[in-house]
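My structure is below; once you've seen it, I'll send some questions.
As you look at this complex, bear in mind that one protein chain is not there, while each of the others sits in place.
Chain nomenclature is as follows: A and B, assigned in order of appearance, with residue numbering initiated at 1 for each chain independently.
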Amino acid sequence: MPPLLHAEQLTSIRAERCLFAGLSFAVSGGELLQVVGQNGSGKSTLLGILAGLASPDEGQVYYQQQALTTHREAFYQDLLFLGHKAAVKASLSALENVALQRQLDCGDSQPAPTEQDWDNLAQLDLLGLEELPAAQLSAGQQRRIALCRLWSSPAKVWILDEPFTALDQAGIELLHQRIDQHLAAGGCVVLTSHQPLLWQPQNYRTLTLQAQGVA
Amino acid sequence: MWRWLHPLAKPETSYRLADKLLPWFSILAVLVLSIGLVWGLVFAPADYQQGDSFRIMYIHVPAAIFSMSVYFAMAAAAFIVLVWQWKISGWFIQAAAPVGAVLTAIALITGAIWGKPTWGTWWVWDARLTSELILLFLYAGVLALYYAFEDSKKGMKAAAILALVGVVNLPIIHFSVEWWNTLHQGASITKFEAPSIAPSMLWPLLLALLGFALLSVALVLLRLKNEILRQELGKPWVSKELHGEPSNG
(Lines give C-alpha, C1' and ligand atoms only; values in the text may rest on other atoms or scores of the structure.)
Protein backbone atom coordinates (compact mmCIF):
# COMPACT_ATOMS: atom_id res chain seq x y z
CA MET A 1 0.00 0.00 0.00
CA PRO A 2 1.48 3.38 -0.92
CA PRO A 3 2.13 5.68 2.05
CA LEU A 4 -0.33 8.45 2.81
CA LEU A 5 2.36 10.90 3.73
CA HIS A 6 6.02 10.73 2.92
CA ALA A 7 9.01 13.03 3.08
CA GLU A 8 12.14 12.96 0.97
CA GLN A 9 15.51 14.38 1.94
CA LEU A 10 14.20 17.08 4.25
CA THR A 11 16.76 19.59 5.43
CA SER A 12 16.03 22.45 7.75
CA ILE A 13 18.40 25.18 8.86
CA ARG A 14 17.29 27.57 11.58
CA ALA A 15 19.44 30.51 12.59
CA GLU A 16 22.62 29.02 11.08
CA ARG A 17 22.02 25.71 12.86
CA CYS A 18 21.22 22.57 10.93
CA LEU A 19 18.26 20.90 12.66
CA PHE A 20 18.12 17.88 10.39
CA ALA A 21 19.44 16.99 6.97
CA GLY A 22 18.48 14.36 4.41
CA LEU A 23 15.55 13.14 6.46
CA SER A 24 13.29 10.67 4.62
CA PHE A 25 10.40 8.67 5.99
CA ALA A 26 6.89 7.52 5.13
CA VAL A 27 3.68 7.07 7.07
CA SER A 28 0.91 4.78 5.79
CA GLY A 29 -2.71 4.50 6.76
CA GLY A 30 -3.08 2.84 10.17
CA GLU A 31 0.39 3.91 11.26
CA LEU A 32 1.51 6.08 14.15
CA LEU A 33 4.82 7.88 13.94
CA GLN A 34 6.19 9.44 17.09
CA VAL A 35 8.87 12.08 16.58
CA VAL A 36 11.22 12.12 19.56
CA GLY A 37 14.17 14.31 20.39
CA GLN A 38 15.50 16.75 22.93
CA ASN A 39 14.24 20.27 23.34
CA GLY A 40 15.30 22.31 20.34
CA SER A 41 16.01 19.29 18.18
CA GLY A 42 13.49 20.46 15.60
CA LYS A 43 10.40 18.38 16.40
CA SER A 44 7.96 21.26 16.05
CA THR A 45 9.80 22.54 12.99
CA LEU A 46 9.45 19.12 11.37
CA LEU A 47 5.72 19.00 12.11
CA GLY A 48 5.38 22.53 10.72
CA ILE A 49 7.11 21.45 7.52
CA LEU A 50 4.94 18.33 7.24
CA ALA A 51 1.85 20.51 7.57
CA GLY A 52 3.18 23.01 5.03
CA LEU A 53 3.34 25.86 7.52
CA ALA A 54 7.05 26.22 6.87
CA SER A 55 9.02 25.15 3.86
CA PRO A 56 12.11 22.96 4.16
CA ASP A 57 15.45 24.37 3.02
CA GLU A 58 15.74 21.29 0.84
CA GLY A 59 13.56 18.29 0.13
CA GLN A 60 9.86 17.80 -0.35
CA VAL A 61 6.81 16.44 1.44
CA TYR A 62 4.30 14.30 -0.47
CA TYR A 63 0.69 13.49 0.29
CA GLN A 64 -0.66 10.51 -1.61
CA GLN A 65 2.39 10.71 -3.90
CA GLN A 66 1.77 14.33 -4.80
CA ALA A 67 4.09 17.13 -3.80
CA LEU A 68 2.74 19.44 -1.14
CA THR A 69 3.99 22.55 -2.91
CA THR A 70 1.64 21.91 -5.81
CA HIS A 71 -1.20 19.93 -4.23
CA ARG A 72 -1.68 21.84 -1.02
CA GLU A 73 -5.46 22.01 -1.20
CA ALA A 74 -6.06 18.28 -1.54
CA PHE A 75 -3.83 17.72 1.49
CA TYR A 76 -5.55 20.35 3.61
CA GLN A 77 -8.93 18.76 2.92
CA ASP A 78 -7.68 15.68 4.78
CA LEU A 79 -5.46 17.28 7.42
CA LEU A 80 -6.01 17.92 11.07
CA PHE A 81 -3.14 19.84 12.63
CA LEU A 82 -3.08 20.51 16.34
CA GLY A 83 -0.25 22.87 17.10
CA HIS A 84 1.60 23.83 20.21
CA LYS A 85 -0.89 26.66 20.50
CA ALA A 86 -4.39 25.27 20.84
CA ALA A 87 -6.30 27.77 18.64
CA VAL A 88 -8.89 28.21 21.38
CA LYS A 89 -10.40 31.70 21.58
CA ALA A 90 -9.93 32.83 25.18
CA SER A 91 -12.94 35.14 25.19
CA LEU A 92 -15.39 32.62 23.77
CA SER A 93 -17.05 29.85 25.72
CA ALA A 94 -16.14 26.19 25.40
CA LEU A 95 -19.33 25.51 23.49
CA GLU A 96 -18.72 28.36 21.04
CA ASN A 97 -15.15 27.21 20.50
CA VAL A 98 -16.23 23.66 19.81
CA ALA A 99 -18.91 24.82 17.38
CA LEU A 100 -16.45 27.05 15.53
CA GLN A 101 -13.88 24.27 15.28
CA ARG A 102 -16.51 21.88 14.00
CA GLN A 103 -17.58 24.30 11.26
CA LEU A 104 -13.98 24.69 10.14
CA ASP A 105 -13.09 20.98 10.26
CA CYS A 106 -16.28 19.55 8.79
CA GLY A 107 -17.09 22.31 6.32
CA ASP A 108 -20.38 22.74 8.09
CA SER A 109 -21.52 26.33 7.89
CA GLN A 110 -24.16 25.78 10.58
CA PRO A 111 -23.08 28.24 13.29
CA ALA A 112 -25.44 27.09 16.07
CA PRO A 113 -24.19 24.37 18.43
CA THR A 114 -25.40 20.95 17.35
CA GLU A 115 -26.11 17.67 19.10
CA GLN A 116 -22.64 16.52 18.11
CA ASP A 117 -20.96 19.47 19.83
CA TRP A 118 -22.69 18.57 23.08
CA ASP A 119 -21.66 14.93 22.67
CA ASN A 120 -18.06 15.96 22.19
CA LEU A 121 -18.13 18.18 25.26
CA ALA A 122 -19.58 15.33 27.25
CA GLN A 123 -16.98 12.96 25.85
CA LEU A 124 -14.18 15.20 27.10
CA ASP A 125 -15.80 15.83 30.44
CA LEU A 126 -16.44 19.52 29.83
CA LEU A 127 -20.17 19.50 30.61
CA GLY A 128 -21.09 22.17 33.11
CA LEU A 129 -18.26 24.38 31.91
CA GLU A 130 -19.65 25.01 28.43
CA GLU A 131 -20.83 28.57 29.09
CA LEU A 132 -17.63 29.85 30.72
CA PRO A 133 -15.14 31.84 28.64
CA ALA A 134 -12.18 29.59 27.85
CA ALA A 135 -9.87 32.07 29.58
CA GLN A 136 -11.39 31.07 32.92
CA LEU A 137 -10.67 27.37 32.41
CA SER A 138 -7.47 25.57 33.35
CA ALA A 139 -4.74 24.78 30.82
CA GLY A 140 -5.81 21.16 30.73
CA GLN A 141 -9.45 22.07 30.17
CA GLN A 142 -8.49 24.44 27.34
CA ARG A 143 -6.49 21.63 25.83
CA ARG A 144 -9.55 19.41 26.04
CA ILE A 145 -11.56 22.00 24.11
CA ALA A 146 -8.98 21.85 21.33
CA LEU A 147 -8.97 18.05 21.45
CA CYS A 148 -12.72 17.97 20.72
CA ARG A 149 -11.61 18.38 17.12
CA LEU A 150 -10.27 14.84 17.13
CA TRP A 151 -13.79 13.57 17.74
CA SER A 152 -15.58 15.72 15.19
CA SER A 153 -13.12 15.98 12.31
CA PRO A 154 -13.25 13.48 9.44
CA ALA A 155 -9.57 14.18 8.54
CA LYS A 156 -7.39 11.22 7.59
CA VAL A 157 -4.03 12.67 8.55
CA TRP A 158 -3.47 13.88 12.08
CA ILE A 159 -0.42 15.91 12.94
CA LEU A 160 -0.34 16.55 16.67
CA ASP A 161 2.30 18.66 18.41
CA GLU A 162 2.59 17.57 22.06
CA PRO A 163 -1.06 16.47 22.37
CA PHE A 164 -0.59 15.12 25.89
CA THR A 165 0.61 18.42 27.36
CA ALA A 166 -1.38 19.56 30.38
CA LEU A 167 -3.72 16.57 30.27
CA ASP A 168 -4.50 14.52 33.36
CA GLN A 169 -4.40 10.71 33.45
CA ALA A 170 -8.02 10.36 32.37
CA GLY A 171 -7.47 12.77 29.50
CA ILE A 172 -4.42 10.88 28.28
CA GLU A 173 -6.40 7.64 28.46
CA LEU A 174 -9.22 9.15 26.37
CA LEU A 175 -6.75 10.36 23.79
CA HIS A 176 -5.16 6.89 23.54
CA GLN A 177 -8.51 5.35 22.80
CA ARG A 178 -9.34 7.96 20.19
CA ILE A 179 -5.98 7.57 18.46
CA ASP A 180 -6.43 3.79 18.36
CA GLN A 181 -9.87 4.23 16.81
CA HIS A 182 -8.46 6.58 14.21
CA LEU A 183 -5.66 4.17 13.29
CA ALA A 184 -8.10 1.26 13.07
CA ALA A 185 -10.20 3.32 10.66
CA GLY A 186 -7.18 3.65 8.35
CA GLY A 187 -6.00 7.11 9.33
CA CYS A 188 -2.44 8.01 10.17
CA VAL A 189 -0.98 10.00 13.06
CA VAL A 190 2.27 11.90 13.40
CA LEU A 191 2.86 13.23 16.88
CA THR A 192 5.55 14.54 19.16
CA SER A 193 5.72 13.73 22.82
CA HIS A 194 8.36 14.01 25.51
CA GLN A 195 7.24 10.90 27.35
CA PRO A 196 7.20 7.44 25.80
CA LEU A 197 3.67 6.40 24.89
CA LEU A 198 1.92 4.52 27.68
CA TRP A 199 0.38 1.99 25.35
CA GLN A 200 1.48 0.06 22.28
CA PRO A 201 -0.46 0.82 19.10
CA GLN A 202 -0.20 -1.84 16.42
CA ASN A 203 1.80 0.00 13.79
CA TYR A 204 4.01 2.18 15.90
CA ARG A 205 7.34 3.68 14.94
CA THR A 206 9.55 6.40 16.33
CA LEU A 207 11.74 8.88 14.51
CA THR A 208 14.57 10.30 16.56
CA LEU A 209 15.93 13.71 15.77
CA GLN A 210 19.46 14.44 16.87
CA ALA A 211 20.86 17.92 16.90
CA GLN A 212 23.39 18.37 14.12
CA GLY A 213 26.40 20.62 13.85
CA VAL A 214 26.64 24.15 12.58
CA ALA A 215 25.51 24.53 8.99
CA MET B 1 13.82 24.26 -8.95
CA TRP B 2 15.87 26.03 -11.57
CA ARG B 3 16.94 28.55 -8.97
CA TRP B 4 19.63 26.07 -7.99
CA LEU B 5 20.82 25.92 -11.57
CA HIS B 6 21.27 29.60 -11.95
CA PRO B 7 24.83 30.49 -11.00
CA LEU B 8 24.01 33.99 -9.80
CA ALA B 9 21.78 32.63 -7.08
CA LYS B 10 24.95 31.35 -5.41
CA PRO B 11 26.34 33.97 -3.00
CA GLU B 12 29.94 33.18 -3.85
CA THR B 13 29.45 33.70 -7.58
CA SER B 14 27.67 37.00 -7.16
CA TYR B 15 30.30 38.10 -4.66
CA ARG B 16 33.04 37.46 -7.23
CA LEU B 17 31.06 39.27 -9.92
CA ALA B 18 30.47 42.29 -7.66
CA ASP B 19 34.14 42.20 -6.74
CA LYS B 20 35.17 42.35 -10.40
CA LEU B 21 32.71 45.08 -11.38
CA LEU B 22 33.25 47.36 -8.39
CA PRO B 23 36.63 48.91 -9.39
CA TRP B 24 35.35 49.73 -12.89
CA PHE B 25 32.23 51.43 -11.64
CA SER B 26 34.15 53.31 -8.93
CA ILE B 27 36.80 54.65 -11.28
CA LEU B 28 34.27 55.62 -13.96
CA ALA B 29 32.01 57.22 -11.36
CA VAL B 30 34.79 59.41 -9.96
CA LEU B 31 35.95 60.35 -13.45
CA VAL B 32 32.57 61.19 -14.99
CA LEU B 33 31.23 62.83 -11.87
CA SER B 34 34.23 65.12 -11.42
CA ILE B 35 34.17 66.20 -15.07
CA GLY B 36 30.42 66.76 -15.02
CA LEU B 37 30.38 68.64 -11.72
CA VAL B 38 33.42 70.83 -12.39
CA TRP B 39 32.01 71.68 -15.82
CA GLY B 40 28.58 72.37 -14.41
CA LEU B 41 29.55 74.16 -11.21
CA VAL B 42 32.44 76.23 -12.61
CA PHE B 43 32.46 76.54 -16.39
CA ALA B 44 28.84 76.36 -17.53
CA PRO B 45 27.29 79.79 -18.21
CA ALA B 46 25.14 81.36 -15.52
CA ASP B 47 21.38 81.35 -15.97
CA TYR B 48 19.98 84.66 -17.21
CA GLN B 49 17.18 84.58 -14.63
CA GLN B 50 18.52 82.68 -11.64
CA GLY B 51 22.20 83.62 -11.90
CA ASP B 52 24.57 81.16 -10.30
CA SER B 53 22.05 79.61 -7.92
CA PHE B 54 20.73 77.35 -10.64
CA ARG B 55 24.04 75.45 -10.61
CA ILE B 56 22.83 73.31 -7.70
CA MET B 57 20.66 71.68 -10.34
CA TYR B 58 23.69 69.58 -11.35
CA ILE B 59 23.41 67.82 -7.99
CA HIS B 60 19.70 68.14 -7.28
CA VAL B 61 18.34 66.75 -10.53
CA PRO B 62 20.47 63.58 -10.70
CA ALA B 63 19.89 62.87 -7.00
CA ALA B 64 16.13 63.31 -7.41
CA ILE B 65 15.97 61.11 -10.50
CA PHE B 66 18.06 58.28 -9.07
CA SER B 67 16.36 58.37 -5.68
CA MET B 68 13.31 57.16 -7.64
CA SER B 69 15.23 54.68 -9.82
CA VAL B 70 16.86 53.01 -6.84
CA TYR B 71 13.40 52.41 -5.38
CA PHE B 72 12.27 50.78 -8.61
CA ALA B 73 15.41 48.63 -8.69
CA MET B 74 14.69 47.64 -5.12
CA ALA B 75 11.12 46.70 -6.01
CA ALA B 76 12.36 44.59 -8.93
CA ALA B 77 14.71 42.79 -6.53
CA ALA B 78 11.79 42.36 -4.12
CA PHE B 79 9.77 40.69 -6.84
CA ILE B 80 12.63 38.27 -7.49
CA VAL B 81 12.94 37.45 -3.78
CA LEU B 82 9.27 36.65 -3.47
CA VAL B 83 8.89 34.68 -6.69
CA TRP B 84 12.21 32.85 -7.06
CA GLN B 85 13.46 33.19 -3.50
CA TRP B 86 16.94 34.33 -4.44
CA LYS B 87 18.65 35.36 -1.23
CA ILE B 88 20.97 37.67 -3.16
CA SER B 89 18.17 39.93 -4.31
CA GLY B 90 16.98 40.20 -0.72
CA TRP B 91 20.42 41.39 0.28
CA PHE B 92 20.28 43.75 -2.65
CA ILE B 93 17.27 45.44 -1.00
CA GLN B 94 19.30 45.97 2.15
CA ALA B 95 22.23 47.24 0.08
CA ALA B 96 20.18 49.60 -2.08
CA ALA B 97 17.76 51.11 0.45
CA PRO B 98 20.26 53.32 2.33
CA VAL B 99 21.81 54.47 -0.97
CA GLY B 100 18.37 55.45 -2.20
CA ALA B 101 17.57 57.12 1.11
CA VAL B 102 20.78 59.18 0.98
CA LEU B 103 20.05 60.24 -2.61
CA THR B 104 16.58 61.26 -1.50
CA ALA B 105 18.03 63.24 1.39
CA ILE B 106 20.51 64.96 -0.98
CA ALA B 107 17.65 65.85 -3.32
CA LEU B 108 15.70 67.29 -0.37
CA ILE B 109 18.59 69.29 1.05
CA THR B 110 19.71 70.69 -2.32
CA GLY B 111 16.07 71.39 -3.13
CA ALA B 112 15.78 73.41 0.08
CA ILE B 113 19.02 75.28 -0.62
CA TRP B 114 17.81 76.01 -4.14
CA GLY B 115 14.49 77.17 -2.70
CA LYS B 116 16.11 79.90 -0.60
CA PRO B 117 17.15 82.21 -3.51
CA THR B 118 14.24 81.11 -5.73
CA TRP B 119 11.30 81.33 -3.33
CA GLY B 120 13.03 83.27 -0.53
CA THR B 121 12.42 80.46 1.97
CA TRP B 122 14.06 77.14 2.77
CA TRP B 123 10.99 75.02 2.52
CA VAL B 124 7.96 75.28 0.32
CA TRP B 125 5.35 72.55 0.06
CA ASP B 126 6.18 72.16 -3.59
CA ALA B 127 4.93 68.99 -5.28
CA ARG B 128 8.38 67.66 -6.08
CA LEU B 129 9.86 68.31 -2.68
CA THR B 130 6.81 66.81 -0.97
CA SER B 131 7.05 63.72 -3.15
CA GLU B 132 10.73 63.37 -2.28
CA LEU B 133 9.91 63.71 1.41
CA ILE B 134 7.32 60.94 1.18
CA LEU B 135 9.83 58.82 -0.74
CA LEU B 136 12.23 59.30 2.16
CA PHE B 137 9.52 58.00 4.52
CA LEU B 138 9.02 54.97 2.26
CA TYR B 139 12.74 54.20 2.39
CA ALA B 140 12.68 54.65 6.16
CA GLY B 141 9.83 52.16 6.41
CA VAL B 142 11.60 49.52 4.32
CA LEU B 143 14.82 49.92 6.33
CA ALA B 144 13.06 49.90 9.69
CA LEU B 145 11.19 46.74 8.75
CA TYR B 146 14.34 45.05 7.46
CA TYR B 147 16.08 45.50 10.78
CA ALA B 148 13.06 44.77 13.01
CA PHE B 149 13.41 41.00 12.93
CA GLU B 150 15.64 38.66 14.93
CA ASP B 151 15.78 36.41 11.90
CA SER B 152 17.34 38.26 8.97
CA LYS B 153 15.60 35.98 6.47
CA LYS B 154 12.25 37.24 7.71
CA GLY B 155 13.38 40.84 7.68
CA MET B 156 14.39 40.39 4.07
CA LYS B 157 11.03 38.94 3.06
CA ALA B 158 9.06 41.53 5.01
CA ALA B 159 11.06 44.38 3.45
CA ALA B 160 10.53 42.83 0.02
CA ILE B 161 6.75 42.69 0.47
CA LEU B 162 6.70 46.29 1.69
CA ALA B 163 8.88 47.48 -1.20
CA LEU B 164 6.44 45.91 -3.65
CA VAL B 165 3.43 47.43 -1.92
CA GLY B 166 5.29 50.75 -1.99
CA VAL B 167 6.03 50.61 -5.69
CA VAL B 168 2.36 50.03 -6.49
CA ASN B 169 1.54 53.07 -4.37
CA LEU B 170 4.32 55.30 -5.64
CA PRO B 171 2.52 56.48 -8.80
CA ILE B 172 -0.67 57.05 -6.79
CA ILE B 173 1.21 59.07 -4.18
CA HIS B 174 2.99 61.03 -6.87
CA PHE B 175 -0.24 61.79 -8.70
CA SER B 176 -2.09 62.76 -5.52
CA VAL B 177 0.67 65.11 -4.40
CA GLU B 178 0.85 66.79 -7.82
CA TRP B 179 -2.89 67.22 -7.76
CA TRP B 180 -2.91 68.52 -4.18
CA ASN B 181 -0.22 71.01 -5.12
CA THR B 182 -2.02 72.50 -8.08
CA LEU B 183 -5.14 72.68 -5.95
CA HIS B 184 -3.55 74.61 -3.10
CA GLN B 185 -0.88 76.74 -4.68
CA GLY B 186 -2.16 77.73 -8.07
CA ALA B 187 0.71 78.36 -10.46
CA SER B 188 3.96 77.97 -8.57
CA ILE B 189 7.37 78.08 -10.15
CA THR B 190 8.09 74.76 -11.76
CA LYS B 191 11.79 74.44 -11.59
CA PHE B 192 12.77 71.97 -14.24
CA GLU B 193 10.44 72.73 -17.05
CA ALA B 194 12.63 75.20 -18.84
CA PRO B 195 11.31 75.11 -22.42
CA SER B 196 14.75 74.60 -23.87
CA ILE B 197 18.01 74.19 -22.11
CA ALA B 198 21.15 75.51 -23.76
CA PRO B 199 23.58 72.79 -24.90
CA SER B 200 26.31 74.39 -22.81
CA MET B 201 24.15 73.64 -19.73
CA LEU B 202 22.80 70.32 -20.99
CA TRP B 203 26.09 68.49 -21.49
CA PRO B 204 27.37 68.88 -17.93
CA LEU B 205 23.91 67.85 -16.68
CA LEU B 206 24.01 64.66 -18.75
CA LEU B 207 27.51 63.92 -17.45
CA ALA B 208 26.38 64.53 -13.87
CA LEU B 209 23.43 62.19 -14.45
CA LEU B 210 25.71 59.45 -15.76
CA GLY B 211 28.13 60.07 -12.90
CA PHE B 212 25.41 59.74 -10.27
CA ALA B 213 24.18 56.53 -11.91
CA LEU B 214 27.68 55.04 -11.83
CA LEU B 215 28.21 56.20 -8.27
CA SER B 216 24.91 54.65 -7.14
CA VAL B 217 25.79 51.33 -8.76
CA ALA B 218 29.25 51.39 -7.20
CA LEU B 219 27.86 52.12 -3.72
CA VAL B 220 25.22 49.41 -4.01
CA LEU B 221 27.84 46.90 -5.19
CA LEU B 222 30.07 47.79 -2.26
CA ARG B 223 27.25 47.38 0.24
CA LEU B 224 26.10 44.17 -1.46
CA LYS B 225 29.60 42.71 -1.12
CA ASN B 226 29.60 43.52 2.58
CA GLU B 227 26.16 42.08 3.11
CA ILE B 228 27.06 38.84 1.31
CA LEU B 229 30.11 38.44 3.54
CA ARG B 230 28.10 39.24 6.67
CA GLN B 231 25.33 36.76 5.82
CA GLU B 232 27.66 34.00 4.70
CA LEU B 233 30.07 34.41 7.60
CA GLY B 234 31.35 31.05 8.73
CA LYS B 235 31.14 29.44 5.32
CA PRO B 236 34.50 28.08 4.09
CA TRP B 237 34.68 30.35 1.05
CA VAL B 238 34.29 33.45 3.22
CA SER B 239 37.10 32.40 5.55
CA LYS B 240 39.25 31.81 2.51
CA GLU B 241 38.33 35.21 1.15
CA LEU B 242 39.05 37.03 4.41
CA HIS B 243 42.10 35.14 5.71
CA GLY B 244 43.48 33.58 2.58
CA GLU B 245 42.83 30.09 3.96
CA PRO B 246 39.87 28.01 5.16
CA SER B 247 39.45 28.37 8.91
CA ASN B 248 38.32 24.88 9.85
CA GLY B 249 39.91 22.35 7.54
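As a convention for this text, contacts are C-beta pairs under 8 Å (C-beta built on N, C-alpha and C of every residue); 3 or more make two chains touch, one makes a residue touch a chain.
Following the convention adopted for this analysis, contacts and distances are computed from a predicted model.
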Of the candidate names "Cytochrome c-type biogenesis protein CcmE", "Putative spermidine/putrescine transport system permease protein", "Heme exporter protein B" or "Spore germination protein", which one corresponds to the UniProt protein name of the undepicted chain?
"Heme exporter protein B"
Which chains here touch the chain that is missing from view?
A, B
Of the residues A:Leu92, A:Leu132, A:Ala166 or A:Leu197, which one touches the chain left out of the display?
A:Leu92
Considering the complete complex, identify which of A:Gly40, A:Pro111, A:Gly128 or A:Gly186 is in touch with the unshown chain.
A:Pro111
Of A:Ser28, A:Gln103 or A:Asn203, which sits in contact with the chain we cannot see?
A:Gln103
Residues of subunit B in contact with the chain that isn't shown?
82, 134, 137-138, 140-142, 144-145, 148-151, 154, 157-158, 161-162, 164-166, 168-169, 172-173, 175-177, 179-180, 183
In the whole complex, what residues of subunit A lie against the chain that is missing from view?
48, 51-55, 72-77, 79, 81, 83-92, 96, 100, 103-107, 109, 111, 133
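Here is the rule we use: only the chains that are shown with their structure count from here on.
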Roughly how many whole angstrom separate the Cα centroids of subunit A and subunit B?
48
